[in-house]
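With one protein chain removed, the remaining protein chains of the complex are shown where they sit.
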Amino acid sequence: MTNLYQQLSQDIRFIEGMKACLNCGTCTAICPAAEFYDYQPRKIVDTLQSKDEAAIEALLKSDTIWYCGECMSCMTRCPRGNAPGMLIIALRSLSQELGYFVESEKGRQQLAVKRTVGEWILKYGYCLYPSQISPENHPEQGPIWEWEHKNIEGVMNRLGANYEKTGPGILRKIPQEALDEIRAIFEVTGGMDRYDKIEEFSRMKAAEMGLDLKEGMDNDYIRHIYTTNSPKHSRDHED
Amino acid sequence: MNKPVVIIGGGIAGMEAAACISAKGREVILLEKTGQLGGHLLQWDRLFPTRRKSSEVLRHLEKGMNDGISVHLEAEISGIENNNGVFIVKLSDGREFEGSALLLSTGYSVFDARKKEEYGYGIYDNVITSAELEEFFRNNRQENLLKGIKSKRIGIVHCVGSRDEKVGNLYCSKVCCITGVKQAIEIKELLPESEIYCFYMDLRMFDRHFEEMYYEAQQKWGIHFIRGRMSEAAENADHTLVVKVEDTLTGLPLKMTVDILILLVGFIPSPETARLAGMLGIDSGEDGFLIVEDEHFASNSTSIPGVFISGAVKGPVCIEHTITDARAAALQVLSYLDSEIAKWRNSETVK
Partner (left out) sequence: MKIEGKQMIWKEYQKEIASDNFFYVRSCVRQNFFPGSEKTFLRIMRDELQKDVFENASHTTCSGIGYHSDIVPIETTMTMIARQFALMTEAGKENFTTSCITSFGLYNEVLETWHHFPDVEERVRQNLLKATGRSFNKPKNISHASDVIFHFRKEIADRGKFTLTDHRTGKPLRVVEHIGCHYSKMFPSKGVGGAEYPYVLAGMIEDWGGEVIDYPERRHCCGFGFRQYLVKANRGYSIACSKKKFESMESYSPDMILTNCPGCPMFLDRWQYAISEMEGKTYGGNGQGIPVLTYEELAGLVLGYNPWDLGLQVHQVPVEPLLDKMGVPYDPGMKFKGANGEDLGMPEAPSYLNFYPETA
């Protein structure tokens, strides 16, 4: 089995994002995640650069690689042309391929993302869909969303959408042929494989943790990963 | 072989080489595009590492300007011809000078800090460059600069325009680190109650007395050194600047307000040097500075016989080494002329 560093270096994001790091800290200085989390993109790049297998494995299993918000502010500034944000994408990808993501609290959340955004892409052809964005799971969307959600057809109509109808327009019903093509793309390019892996590894982890996991969002494991947030993630946490 | 040596560029290297060549009895023509000899030396107040006045070095260089050196100021060069080892330098006012050897010592330019957009130079009032600070010291205007600032916190940013792929300069400009340490001490001397922070990636204390100066900066003057490259500066409503940097030694990103930010700007290859090198057929390296015949033992020769180079045309260099390099170049020029004379004499006797 090829080692982790070798596997990472096959990822196009890794090839584009990893040049040579001199630990200047410019990326960490501007990183929003570094402001709030116990996180330094500089350290991630430094670890990768060391090619230390044990350290990379630990990284793939850690919460650390899941803090980044992929804003790419680091890439704008790096004097060596590195892109820590892209390396994060490569790490997250490998972590899911190998099943390491379930070893961390933040990593386990991927199942929730897959079962929401992931499935909406295939089912609706959009990453987000109004009927699926429940006010209960999104209290921060406020009473305005609650109202919009309750009156979605009326609001969509008022604003000139083509909601769930054929033809072009806002939130149109995307033709079944198009959805079939999307699914075929996912099959051919490894997208379905990725979804299946996320499911399979999560299933094993749920069993290990003794949490009920069945389809959909209404089960213990999903509720657990969707809401659990340990205080130890923040920068100024007390041990 | 009896024609003068033409030196293009009347800065430190040009002046010192002219003096050495002239002292050996050779006629020298020294062409300078501005109205004054001295080059960038004229911009600096005090020089590292001893903080002696730059005017003392200038005086030394001026003493070398004897009658054997014909100095032409405001000389704008429109073309150079190489006629089988006889060089014809044409000025835009129509004058021409012929030489048996040519020395190109047209120096460097200072990095334009506006290119480092996120540092706010040219946009925020209180961001200045190290070069501008020297000007303030020279003209005794530091009172203007420093008056009215509140907390008297000053930031010094290393590697501005150097070691930076984003602005296209991968090289280190060598002398900025020690300049930063020097200026930190100078400011602290003026404002003892100020807190001064140097934001650096590495501290290049490469020459004699440099490391000791760094030690003194910490121990005697309490200058703070934070190992982190500044990511951006933004302006507050009161014109102070908020700086984002990571202290990489403790692994903590930090935000700090400073009253003034001083950018240690580096060397860039000068467009004028590139223009003249192009006329002569001298190549530049990937870093934009001129290529020498051999880095170790022929570092004043080029691929063109009779054409020599000295000083910052080859890359970042401090004043002491520029003077040494100019003397070496002078020796190379004189040896070349002697061997050419020998060749010419030999061919005469053969005839």
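For clarity, chains are labelled A and B in written order, and residue numbers in each chain start from 1.
Just so it is clear, contacts are C-beta pairs under 8 Å (C-beta built on N, C-alpha and C of every residue); 3 or more make two chains touch, one makes a residue touch a chain.
Treat the numbers as computed from the prediction; the structure is a model and nothing was measured.
Of the candidate positions B:117, B:189 or B:283, contact with the unshown chain belongs to B:117. For subunit A, the residues touching the absent chain in the complete assembly are 11-13, 15-16, 32-33, 35-37, 66-73, 75-76, 83, 89, 92-93, 96, 106, 109-110, 112-114, 116-118, 121, 125-130, 133, 137, 139-148, 150-151, 154-161, 166-172, 174-175, 177-179, 181-182, 184-191, 194-195, 198, 225-229, 234. Subunit B residues in contact with the hidden partner, per the touch definition given at the top, are 114, 117-118, 120-125, 232, 234-237, 242.
Here is the rule we use: only the chains that are shown with their structure count from here on.
Interface residues of subunit B, counted against subunit A in their complex, comprise 118, 159, 163-166, 201, 227-232, 244-248, 251, 253-254. Within the complex, the subunit A residues that touch subunit B are 22-31, 34-35, 40, 42-43, 77-81.
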